[in-house]
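Here the complex is missing a single protein chain, while all its other protein chains stay put.
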Amino acid sequence: MKRAQSQVSKLPPTTAQTTSGEIAFLLRELVAHLRQNRTQLREEWARRITEARLLTAMTKEEVFAEATSVYDNYVEALETGTFEALQSYSRNLSERIIPRGVQTDEVVGIVLLLRDVLARSLFARYHADFDKLNRILDAYEPAANRIAITVAVGFVQERERTIREQQEAIRELSTPVLQVRERLLILPIIGVIDPQRARQLTEQLLHGIRTNRARVVVIDITGVAAMDSNVANHLVLTVEASRLLGATVIVTGLSPEIAQTLVNIGVDLTKMNTVGDLQGGIEEAERLLGYKVVPAAKTEQQT
Amino acid sequence: MPAKRRKRGDGKGVAEREFAPSGEELRIPILSAEDILSARLKGRALAHRLGLTGSNQTIVATAISELARNILQYARRGEVLVGIVESNGRTGISVVARDDGPGIPNVDRALQIGFSTSGSLGMGLPGVRRLMDSFRIESRTGKGTTVMVRKWK
Partner (left out) sequence: MEVPILKQGPYLIASVQSALTDADLLQLRDALIDKVGRFRSLGVIVDVTALDVMDSFASRMLRDITHMIRLRGADTVIVGIQPEVAFAMVQLGLTLEGVATALDLEEGLAFLDKKLGKNAGRPGLLTG
């Protein structure tokens, strides 16, 4: 299976009929032909794109402008046999058109249309010399397929990157760190926590501790049904990291199941500051912060 | 006792064929304690240039620091190679720490003992593995150790 590689690589090896020297010669001839007929072929291609109702999210001018760039990159890839420039162009193009709502099938479609347009122009030019036509197609086809794959894969990878970023942004929005009183932060966690979300929560919390100069943090996990050992371990790390920033962490809403998970991974629950529910946790936090009058001898220290 | 070759690796969900960096690479010889600092500053700079988050830059620098420290402590000398890698459209930092030291007799055990279990003893390998996205180690008794780790952008 051929995949677009990030390393520089050359065109596939020759067929039995045509030597590599001939292939190189034919490709040069092909490239010359494509350059000579650049204007007509581009226009033909742009017309066919519109006819096939592709890239409808873009205006005719935009389609023609992009068609020009793709065409030139295409021809250059054929000429040099290297695909780096085409790859980076296709990622760049994808970056621009994905927000416009262009779909994968459209991108694959237009590249295949270009391949067809160019193939037909080869037929038109060499129809009198069948043998020559065959040999030039021998040279053209593998390269054209390679190009189509490079562009399509570049587009898909860019889409995946965009989706990852969007997911990250959504996660960030959905995990608020709340400052309810001076020096006190609350982090209510609801739902499923996967490793990425856990990491994000911790980063937000630590930055929140610093920004708000929090001395006590209440992490409420009432809304968390279950936690695997990795996420449970992550919770412990979060508590430890918060302490390094001078904040005491109180965990509230610990279900018996999650308590068991913590014990299973070796956590000494007597060392972790836990309170049954969020309200109780806030009261404990206020007590630690000195909001209520407490005999000095009984108060906890920070270490 | 015959030299034993032990390998342990986990791709941690990233499909990779090899650990050779595809872009530029920095080679930092580790011969003295000052080189530890040099290695991690250069590693951080490269991570910064690649656009990793501040958090990930610190993670890369921390991992480099520990790996370089292990080289000095257990092998006296070695080198750290920091480079850029690409795979499946993602880019990241690759760190290879290698030495020709005595090698690790029991790699499995080394991978279990972390700083929290042993105080300050041990090589911190579980910690480095936790920090990075992928981790691979090859160690042959008498023939040296190579640790290969990656952090994706």
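Per-chain residue numbering starts at 1, and chain names A and B are given in the order in which the chains are listed.
Assume a residue touches a chain if its C-beta (ideal position, glycine included) is under 8 Å from a C-beta of that chain, and two chains touch if they have at least 3 such contacts.
Quick caveat: nothing in here was measured; it's all calculated off a predicted structure.
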- request: Based on the whole complex, identify which of A:A57, A:V108 or A:L289 touches the chain you can't see.
  value: A:L289
Task: Quick one: say which of A:G101, A:P195, A:G246 or A:G276 touches the chain that got left out.
output: A:G246
- request: Could you tell me which of B:I30, B:I104, B:V128 or B:V147 touches the chain that is not displayed?
  value: B:V128
Message: Using the document's contact rule, name the residues of chain A that touch the chain not shown here.
response: 202-203, 206-207, 209-210, 213, 215, 237, 240-247, 288-291, 294, 296, 299, 301-303
- prompt: Where does chain B touch the missing chain, residue by residue?
  reply: 33-34, 36-37, 40-41, 44, 54-55, 57-59, 61-62, 65-66, 69, 114-117, 120, 124, 126-128, 130-131
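Just so we're on the same page, only the chains that are shown with their structure count from here on.
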Field: Separation of chain A from chain B, taking each centre as the mean of its C-alpha atoms, in whole Å
entry: 25
- prompt: In their complex, what parts of chain A are in touch with chain B?
  reply: 6-7, 91, 154, 157-158, 160-161, 203
- prompt: Which of the residues in chain B end up touching chain A in this complex?
  reply: 22, 55, 86-90
